[in-house]
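Yeah, one chain of the complex is gone here, protein chain that is, but the others are all in their spots.
Moving on, here comes chain A:
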Amino acid sequence: MITIPYLTAVSTYFSYGLLFAFGQLRDYSRLIFDWCSTNNLQGYAPICLAHEDFYIRRLYHRIQDCFNRPISSAPDSWVDVIERRTTKSTRCLNLGSYNYLGFGSFDEYCTPRVIESLKKFSASTCSSRVDAGTTSVHAELEECVANYVGKPAAIVTGMGFATNSAIIPVLIGKGGLIISDSLNHTSIVNGARGSGATIRVFQHNTPAHLERVLKEQIAEGQPRTHRPWKKIIVVVEGIYSMEGEICQLPEIVSVCKKYKAYVYLDEAHSIGAIGKTGRGVCELLGVDTADVDIMMGTFTKSFGSCGGYIAGSKDLIQYLKYHCPAHLYATSISTPSAQQIISAIKVILGEDGSNRGAQKLARIRENSNFFRAELQKMGFEVLGDNDSPVMPIMLYNPAKIPAFSRECLRENVAVVVVGFPATPLLLARARICISASHSREDLIKALKVISKAGDLTGIKYFPAAPKKQEEEKDRIKLD
């Protein structure tokens, strides 16, 4: 829950209103212009209706240089950001890539093995897993992942987004109920919609509200017929990528056990990044993995590869392998990527013979906590729990989005800014992702630059320490 200061809310609304008015003005003048020109698509309805992409044309296109910035090197801690319309690139500190453990670039243990597997198995198998797409590397990968996560078996697909979209319809269909957190990722929403089950939402990270919703729904039954539900699945995420918060898993699991609902945990951002040995939110919060029925995750963030996995009981995985469309119809995950994941897991667990894995895990925890503490001391409004490597800094005002981003880029720091529709309209933010490959000097430089940009744009909403924080009056709660 984020409370927005009253004055800021008013000024943000005013800014959006102004932008909207200017946008409408330009639309009208475009209409007059278009009357003169001819359209060669007579009889066809316009493929994009005028009001559908109003936001894109009139608001997003003004600041589109802050997004989709191309880079010309590996997404490591320092990255070459290409200037648009030229071939020049500038070396910037990378605070935007999901490179939590630093596997995003050439790694001394992983990359030689990946190249070896490339030479042996080639870039792709051109076949689905059931036909001729399962190689020995895939079999090894699934075992490795299952061991790492702490479940009996696992199934791996080539894309994290498609994992959710393809697995949820197999597990639940019409007559079932999906209760998902209000801030869940689009892939979960897509999968839930595609399954045909009824969807209900509970307040973000509030186990008490979840219990209320569960009780109500079980007592009422299916809509209109009031028959009892076939099954109920509660979907939560480990770390929420736009808030940086860690899920309150122990309470949620106890509530679900009480009401006999199944728990589906999406650990896209938390696997490999939190917990003592990087095993995710279950390890951090001390939840037994046998209590979580389905554990899902992706390999893009902490392992520097691509793909997603589902881990569960042996029966569940066997059933999924027989029915999941991503397993039956889609090309299997590329073999070198699979090898990268195996090598990365070996490094994290220390099985490669060095202690780089433990070092990386300790470093990311240290870095995240240090950075967050410093930002809060400077007076920024930073969201997220301790230990989480994702740090959103609130901007609110639409004009501050490009200002902050461009100012940081001028000082050679690459940050990510997010606005509507990924976040609610008023709650635009800049999101920092800390990596284990950032050194202390990098972080200090980043702090200096962010502080300067923050002063220029006026986003230090809290008074800086060591002054005591005064009572905030007239705040509007927005959740």
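Rule of thumb we're sticking to: a contact is a pair of C-beta atoms (placed from the backbone, for glycine too) under 8 Å apart; a residue touches a chain by one contact, two chains touch by 3 or more; residues count from 1.
The rule is short, and it goes like this: contacts and distances are computed from a predicted model.
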What is the protein name, per UniProt, of the chain that does not appear here: "COMM domain-containing protein", "serine C-palmitoyltransferase", "Trifunctional enzyme subunit alpha, mitochondrial" or "Fructose-bisphosphate aldolase"?
"serine C-palmitoyltransferase"
Thinking of the whole complex, not just what is shown, which of A:D107, A:D181, A:E283 or A:E407 touches the missing chain?
A:D107
Please pick, from A:I4, A:A146, A:M159 or A:I179, the residue that touches the omitted chain in the full complex.
A:M159
Sole residue of A:L19, A:I199 or A:C306 that reaches the chain not shown, by the stated touch rule
A:C306
Given A:T198, A:S270, A:S337 or A:S368, the one touching the chain that is not displayed
A:S337
Of A:A123, A:A290 or A:A362, which residue touches the hidden chain?
A:A123
By the contact criterion defined above, which parts of chain A meet the unshown chain? Give residue numbers in ascending order.
43-49, 53, 56, 60, 67-76, 79, 81-82, 94, 96-99, 103-107, 110-111, 114-115, 118-127, 129-136, 138-139, 158-162, 165-166, 169-171, 185-187, 190, 193-194, 214-216, 218-219, 228-232, 259-262, 293-294, 298-301, 303-306, 315-316, 318-319, 321-326, 328-331, 333-334, 336-337, 340, 414, 416
